[in-house]
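This report concerns only the one structure given below.
What you see is the complex with one protein chain gone and the rest in place.
After this line comes chain A, so read on.
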């Protein structure tokens, strides 16, 4: 599940110290005073080099910190990006005006064309992809919610990228899309 996109409330999600307006959770600057150089492997600043208004390297990647073995680190990354592992990549599909939702297995389709056909059959409507020159050819436009919680028009990104970022689909009326 994705966390809600909070743009409407003008908040940003992130760890403490990621913006300047979080005085409660700012930690005091690290007392570590070292006169060493950063190791070449450290791709970001070291505690004593940061200015005092920012917290020590929680956000920045300190090499080997927190002390978690690479194997476990990879597992955790895997968990995050595959909520539906193994067989099938089922996402919910809603259509404006339809009383209930459906689910489609994105892995079954080889590209956008097939996906559109599949959706059309499911909802018995004409769904088309938007094109800059010709505008909408059809009454409905497919949109999807990505992992960041943003609603995007289907078709902009390569299919493989779409597969990994799409979390649900919504078939909107084309007129609604243009207005927003």
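Going forward, a residue touches a chain if its C-beta (ideal position, glycine included) is under 8 Å from a C-beta of that chain, and two chains touch if they have at least 3 such contacts; residues count from 1.
We take it that contacts and distances are computed from a predicted model.
Taken from the listed names "F-box domain-containing protein", "Carbonic anhydrase", "Phospholipid:diacylglycerol acyltransferase" or "AP complex subunit sigma", the protein name that UniProt assigns to the chain not shown is "F-box domain-containing protein".
Think of the hidden chain as still there; on chain A it touches residues 1, 3-4, 6, 9, 11, 13-16, 18, 21-25, 27-37, 39-41, 47, 55-59, 61-73, 75-77, 79-80, 85-88.
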